[in-house]
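All protein chains but one are shown in place.
When the chains are written out, they are named A and B in that same order, and each has its own residue count from 1.
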Amino acid sequence: MKTNPGRFFEDYSIGQVIEHAVPRTVSGGERALYHALYPARHALYSSDEFAETCGLEKSPLDDLIAFHVVFGKTVPDISLNAVANLGYAEGRWLKPVYPGDTLRSVSEVIGLKQNSNGKSGVVYVRTRGLNQYDEVVLEYVRWVMVRKGNLDAPAPETVIPELAKVVAPEDLVIPEGLDFLRYNFTLAGEEHRWADYEVGEKIDHVDGVTIEEAEHMMATRLWQNTAKVHFDATNREDGKRLIYGGHVISMARALSFNGLANAQMIVGLNGGAHANPCFTGDTVRAYTEVLDKAETAAPGVGALRLRLVAYKHGAPEFAYKTDEGKYHPDVLLDLDYWAVVPL
Amino acid sequence: MKTNPGRFFEDYSIGQVIEHAVPRTVSGGERALYHALYPARHALYSSDEFAETCGLEKSPLDDLIAFHVVFGKTVPDISLNAVANLGYAEGRWLKPVYPGDTLRSVSEVIGLKQNSNGKSGVVYVRTRGLNQYDEVVLEYVRWVMVRKGNLDAPAPETVIPELAKVVAPEDLVIPEGLDFLRYNFTLAGEEHRWADYEVGEKIDHVDGVTIEEAEHMMATRLWQNTAKVHFDATNREDGKRLIYGGHVISMARALSFNGLANAQMIVGLNGGAHANPCFTGDTVRAYTEVLDKAETAAPGVGALRLRLVAYKHGAPEFAYKTDEGKYHPDVLLDLDYWAVVPL
Partner (left out) sequence: MKTNPGRFFEDYSIGQVIEHAVPRTVSGGERALYHALYPARHALYSSDEFAETCGLEKSPLDDLIAFHVVFGKTVPDISLNAVANLGYAEGRWLKPVYPGDTLRSVSEVIGLKQNSNGKSGVVYVRTRGLNQYDEVVLEYVRWVMVRKGNLDAPAPETVIPELAKVVAPEDLVIPEGLDFLRYNFTLAGEEHRWADYEVGEKIDHVDGVTIEEAEHMMATRLWQNTAKVHFDATNREDGKRLIYGGHVISMARALSFNGLANAQMIVGLNGGAHANPCFTGDTVRAYTEVLDKAETAAPGVGALRLRLVAYKHGAPEFAYKTDEGKYHPDVLLDLDYWAVVPL
């Protein structure tokens, strides 16, 4: 058979390295589309001059463009037969991605655990995105539940990697040259500095966006993510297309501009859960909770650890989990990340 | 509160200068999206070689891209709490915008008039779009009705600016170097020259486009215009998203290619009204009335003053106002502008 059936649980082994197809050169076209698909306004990713004032050579592509491009390549090898996308950890952005760069992805299997039902198992991979100079621009761990293709295949030895609950502030990589000493708050859109945010503070990002089929499909294709659930309305009995979780991440992050306009660059991904599926017609809203604060070695640059919660319908009033510790049924996303903010 | 509540009527004062966030570097990506969102075909904005033959260094971005980018930045400061967008005047395009340019916007408050009900007032601003060299690329006056946040705030002194009903032909700025002496009418798509148009002539642009949610939202986001009425279907009781008036302007202008293929560049905006709201499912059509003609100092370049009327459903048969002088309920847009045309 010439077509790709995807890997099943028994096809993975500890230490296995998978080089993913297809490398991708990005341009101003991807940026323009990102701005058309999401209400993205962070100035560092919008203006070459603003980025230069912050010590960068020019405006990079949004950190989440880098994430989606790197992630999308892994789908045919990692999650084509996935039952669920279970989590993220130890994500770090290591180099900005500029128009003209070419990205590719490599994953290493770092954990395996067959489920007790014998029908599926959990696969942990550490994925790295590399540019045309073989520099790692991004890395993260993801774990997914994957079906077994052959139920008689023996269970592998269980290996569960030890993963940091949080990327330690000293492990965050601030882009070379980044300098917020000449940061222009007026052009950035808000006055709030690192010192203005308090741990425990919650920010309602106010705005909502009602999701359309054409938009989430264009976004998902743009990252060359071809999982059929996102595109084929005949795939589910209810005729609905499941929206790529990354679409909700980008939508919520863009909405968070309102209140976090100065949380310019994402530098760490501590964890994340796609709490409930998102479908066309849902109106996505978001709020953020400040989880932690840290200093960095870069001039004028602080870091905030943020919990970004996306939800649909009525506001969950900052309560993203029920009393039983489960996600509220309206919560779509729970994302724990580090961003850099001017001091 | 960290989020932007927008300015209320009492927050404006005469002479106030507002520097708007967020600067934006544009590229070929914005052009490609413009071509995907509107049936835009004017040759000067489509081909570098055609633009060079017309004396420009290369093909600029569509004049309306410049307008929308500059306009979009003003929304969070000017029209977030606006009840209505009342009018435009004294618009002039002063410099072409090329891929790689970075645009920002600055507005000055030039008029204020509290309404007699004490609940709102009219704010007049002159907005300028500047490029990375601090050159003004575009300027226009707009006035909006804005709610008061504090009904007890005292009424400001009434100042109503004197605005020209029409930009005088001698005040139009023709881009430096523009020269239509070697203009290629075959490649441009039509044979009609400046001399072929008569004052009073009306041109039915024939084609119609049925509007979709995904398209108007992508367009509006592309200009970083974040007014929630365009995106959040839960915002209105009828569940409809109001379409950004600029989307109708661009759609009608692009449709006007059919009959005005040689009305290449917009150089003046005399006035404009969004006569009725536009919603998804409406089929937008357009006609143009030639209002005036003028010569310019540039070689081979004439100017036409045009009334562009966009309407939905049945043709209004060139009658955009009722006998009582009100807009016909099917009329969406009444735009009065100057364009340059080869002699």
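Of note:
Heads up, the rule we're going with is that contacts are C-beta pairs under 8 Å (C-beta built on N, C-alpha and C of every residue); 3 or more make two chains touch, one makes a residue touch a chain.
The shown structure was predicted, so the numbers you read here are calculated from the model rather than taken from an experiment.
The residue from B:Arg92, B:Arg126, B:His192 or B:His230 that touches the chain not shown here is B:His192.
Summary of contacts with the chain left out: across A:Arg7, A:Arg24 or A:Arg253, the touching residue is A:Arg24.
Across the entire complex, the residue among B:Leu80, B:Leu103, B:Ala214 or B:Leu332 in touch with the chain not shown is B:Ala214. Within the entire complex, the positions of chain B that touch the omitted partner chain are 27-33, 35-39, 41-43, 46-50, 58-59, 99, 186-190, 192, 196, 203-210, 212-215, 218, 258-261, 281, 283.
One chain of the complex is left out; on chain A, the residues touching it are 2-4, 19, 21-30, 32-33, 76, 99-100, 102, 104, 132, 212-215, 217-219, 221-222, 224, 226, 228, 231-235, 241.
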